[in-house]
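After the structure tokens below, expect a handful of questions from me.
Heads up, one of the protein chains got dropped from this complex, but the rest are sitting where they should.
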Amino acid sequence: MRILKMGQTGGGIGAFIGEVHRKAARMDGYVQVTAGAFDINPERSLEQGKILGLDPKRVYTDYKTMLKAESALPKGERVDFISICTPNFTHFPIAKACLEAGFNVMCEKPMTMNRQEAEELQKLVKKTGLTFGLLHTYTGYPMVKLAKDMVKAGDLGKIRKVVVQYPQGWLGQLAATMPLKAAWRTDPKQSGASCCIGDIGTHAANLAEYITGLKITSVLADLSTYLGGKLDDNGDVLLRFEKGVKGVLVASQVSSGEENALRIRVYGDKRSLYWNQEDPCYLHVISDTEPEQVWKRGNAYVAAKSPAAGRCTRTPSGHPEAFLEAFANHYKNFTDTIRAKELKKKPTELELDFPSVADGVRGMKFIEAVVASSKKGNVWTKV
Amino acid sequence: MRILKMGQTGGGIGAFIGEVHRKAARMDGYVQVTAGAFDINPERSLEQGKILGLDPKRVYTDYKTMLKAESALPKGERVDFISICTPNFTHFPIAKACLEAGFNVMCEKPMTMNRQEAEELQKLVKKTGLTFGLLHTYTGYPMVKLAKDMVKAGDLGKIRKVVVQYPQGWLGQLAATMPLKAAWRTDPKQSGASCCIGDIGTHAANLAEYITGLKITSVLADLSTYLGGKLDDNGDVLLRFEKGVKGVLVASQVSSGEENALRIRVYGDKRSLYWNQEDPCYLHVISDTEPEQVWKRGNAYVAAKSPAAGRCTRTPSGHPEAFLEAFANHYKNFTDTIRAKELKKKPTELELDFPSVADGVRGMKFIEAVVASSKKGNVWTKV
Amino acid sequence: MRILKMGQTGGGIGAFIGEVHRKAARMDGYVQVTAGAFDINPERSLEQGKILGLDPKRVYTDYKTMLKAESALPKGERVDFISICTPNFTHFPIAKACLEAGFNVMCEKPMTMNRQEAEELQKLVKKTGLTFGLLHTYTGYPMVKLAKDMVKAGDLGKIRKVVVQYPQGWLGQLAATMPLKAAWRTDPKQSGASCCIGDIGTHAANLAEYITGLKITSVLADLSTYLGGKLDDNGDVLLRFEKGVKGVLVASQVSSGEENALRIRVYGDKRSLYWNQEDPCYLHVISDTEPEQVWKRGNAYVAAKSPAAGRCTRTPSGHPEAFLEAFANHYKNFTDTIRAKELKKKPTELELDFPSVADGVRGMKFIEAVVASSKKGNVWTKV
Partner (left out) sequence: MRILKMGQTGGGIGAFIGEVHRKAARMDGYVQVTAGAFDINPERSLEQGKILGLDPKRVYTDYKTMLKAESALPKGERVDFISICTPNFTHFPIAKACLEAGFNVMCEKPMTMNRQEAEELQKLVKKTGLTFGLLHTYTGYPMVKLAKDMVKAGDLGKIRKVVVQYPQGWLGQLAATMPLKAAWRTDPKQSGASCCIGDIGTHAANLAEYITGLKITSVLADLSTYLGGKLDDNGDVLLRFEKGVKGVLVASQVSSGEENALRIRVYGDKRSLYWNQEDPCYLHVISDTEPEQVWKRGNAYVAAKSPAAGRCTRTPSGHPEAFLEAFANHYKNFTDTIRAKELKKKPTELELDFPSVADGVRGMKFIEAVVASSKKGNVWTKV
């Protein structure tokens, strides 16, 4: 398998998510970080390049220079894709420029600042035929893939209702200790129309749509701002999905003591399922007539039910996998798709199982609808 | 301590909740079932009386006869209170008649069929000075009492948000297997304006108000009818409490596989708490800066923090107590209040710690507001 | 169903286990406490009788007087059985006297102080044909009954191994705070040959034998005395059962922070099971080839698998039952057995499902073997 070369924007020294992208991309040994514009400060960018063992010539200070220089390299030598890990408001221009320069893109979330930009990217992806991935981490977990396949196989019967919660406490804590650093999150110019819904509500919505295979069609949202910022730090949303399915989405960044508690329950008329990101190796299936089943990552019966889950499993059962591995699964499928296209093969459904530009568009529509609903006084608003 | 004599309406052979009332009332040995109108069928009523070892003279076929006959007995011999366990729509007339006849009342939930009746009962309780209890079971759990006392002591800081869920699956299951029996639940004439919210949503609301000490001031509700009955079988409600606290209440009787999963999370700006009725001996307290604490029923540190919890504990830690004991705690405090009044003492706050006629009025207001909100198209409605 | 009359020895004011016996016996309404020798102090005994609403004539100061007086009452009026809740070292003489006077006996554990006494009682029970129950509480839990029935049905395949743990911390805590009160537990004259193994190790052994249907044939024990008493406060035991099954039993009263953590794992060659007394409504079944199953108390599928469990269930699924109900289940089956015999019927297997004098003999043999093994330097010793 060809080792793909990855360029990165952002991910300088001390940047958390940029490092996660590198760890995830490199995990299976088929991606090599080869170039990067890690920091707008040239010395810090070079320093990061040095730490990563890069050729200094391929360490840049901005994405424009990087795109120009990499484009000039012969194919096979230049980077195969670019991972965008810069601040949120730069995702769109950088992604656009990468696509226009002919590079595949793996983009950190949120994809853009608004729906118009998202749709523009979507068109560009379609036009260029390039591969575009978006880091909605949580659908990378194998037990989430199993959940999706169970729903698809009809194990739950007809879906009735979805309850998805994503409470965190850190923003409240941050506000209590270092108000400034929290600021960009709640600055519309840097974060777009929403903080809590944009940052984590979209993850919850994406997870619900991924597992059920159903689109959210309208929302009735009640956003709150507990911490005095300019944007919401808490959002409670009633949902309507396709096919008459209802739902509730509860997101919060001020729920003291909650860590990253993305939890979903999908209720069907035969069975229901429960998954909790903080205990990710287990999928619980309940019914009124049978004992609860706890499906455990890494077992043959999981792979038999869900090839997508089986494929995204690196260690035997009982040897837990977690966040980084979920992240890596998206890189795995994303790069396998690039490789397939390179070989003029049509990527398989399993290879294409990573969040796409379409998910990014969905996310922006969701944010827009939620914010509009809340502003209009908590009324039903189409997505 | 004087053993109180209990009369019962309902609770005939095979009636689940009537038997629970008897077990709970008798648990501590200070209540004796002495009389009853267990069944409208005279033979079945007598048979139940026989099973309970009652004097056949004190087994009646209807509450009117019972009230008349018991009133005629000398004080000390006649029943001290009447436990109402008949079908929902009869609670009000029976309770009213009992109070008018001078009997204390322990009433199964729902108290009445609507708000007007509830307020009428409330006036009657006030006027008569009699003791009136309502069986909102779940505030009888010692760890719920501890939760209340933690909030009161400020351990959570300022409350921000409440998320309370009460999913069950049984109505869906029942509808699938025996449609007729499910019918009374969804018949407005027998169940009032709501099924799911009336039956379990009020428990959830009552629990939230009890723990936080805050009233729900308005609701925005989305009721559903999945099973084709005349009343809601699922309800999702956005909440506003006093003091700017927000909340979400999710109730359902069609959540396949859920048993009786009343779960509450109360989020404060310092700490948050979590309690789950199906694992009732543990109260979880989380914060951003300390390890999670799991408070465990029966320990000295629980009683030290919450005398109300300590008082309602029968077995040492690790020897779990559960539903019947929670139920019994309400009987304990209810009967202690009757005894205190009998001795012309003012009942203490601890003795008065059982759901009252005021909770019944709150419940009816809550149902009314929720139903109205949903009918008007999911708009904010004052409670 | 005839309400049986219960006499009690012990269970005076403030006595924990005596009160538990009364609550359990009365729970289903088919037992009435009618007589008692609650305390050797006549005033305190009378006071307890008064609290319980007893006729003062039937409140005694010692069991001998009680037996004589009750025997003199006409059948139907005198007590049907006697519940022995006095200090451990009195169990044998009281039980013996009760049997000799023709009374059925429910005896708190331990049955006797040694094996000889136990075997003497066993002979007496056989000779008199009376009903004798022993309060090994934990086999009263419905999920333990389910476990037994699963093993019996072959669901686990051939049993390979049993690991049973029973750690508590209270004795260490007690020793730290009130050394004197702890003393009787560690006084051989009052507690017999063992403290920890006698008090809780026998529960663990009994649970293992009950679920597997296999007898422990030999033991290799390592007893410890951490707190400086005269008897063991900790015991770790290797086990051999019939049919080549091996096991480990870990018991402790000095495991700080443990409450009453009786936990058992039974491993078969097809499946294995796990049950934890502190979370008693759930039975976990695991295998190498299927998802874990969590069987939940109160469901139809439990009763279908285990009529013994179904029969010992009072509330619907999700409405947890716990320690007192487990205790009550033994009283239920014990009294049903008495009733069956009264009607000249052979008690059914379900009615006979309560710990018997044979379990008491097993317990004494187990203690003897464990103590001997430890004294001889941790060598294999036959039970």
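For clarity, chains are labelled A, B and C in written order, and residue numbers in each chain start from 1.
Assume contacts are C-beta pairs under 8 Å (C-beta built on N, C-alpha and C of every residue); 3 or more make two chains touch, one makes a residue touch a chain.
Because the structure is a prediction, the values reported are computed rather than measured.
**Q** Touching the absent chain in the whole complex: find that residue among C:Leu73, C:Val248, C:Ala303 or C:Leu350.
**A** Counting the whole complex, the residue in contact with the absent chain is C:Val248.
**Q** For the full complex, which residue in A:Lys296, A:Arg339 or A:Lys365 touches the chain that was left out?
**A** A:Lys296
**Q** Can you say which of A:Lys230, A:Lys243, A:His319 or A:Lys345 touches the chain missing from this structure?
**A** Only one listed residue reaches the unshown chain, and that is A:His319.
**Q** Check the options C:Asp279, C:Glu292 or C:Glu351 and report the residue that touches the missing chain.
**A** Candidates C:Asp279, C:Glu292 or C:Glu351; residue touching the omitted chain: C:Glu292.
**Q** Write the list of chain C residues that the hidden chain touches.
**A** Listed in rising order, the touching residues are 156-157, 160-161, 163, 165, 167, 169-170, 172-173, 220, 222, 224, 226, 234, 236, 238, 246, 248, 250, 252, 254-258, 265, 267-272, 285-289, 292, 377-380.
**Q** Hey, which chain A residues sit against the chain that's not shown?
**A** 1, 3, 16, 19-20, 22-23, 26-29, 32-33, 51-53, 168, 170, 258-261, 277-281, 296, 298, 314-325
**Q** Hey, which chain B residues sit against the chain that's not shown?
**A** Per the touch rule, chain B residues meeting the hidden chain are 285, 289-296, 299-301.
The rule is short, and it goes like this: only the chains that are shown with their structure count from here on.
**Q** At what distance in angstrom does the C-alpha mean of chain B lie from that of chain A?
**A** 44
**Q** Taking each residue of chain A in turn, which ones touch at least two of the other chains?
**A** If we look for residues of chain A contacting two or more partner chains, we find 285, 289, 292.
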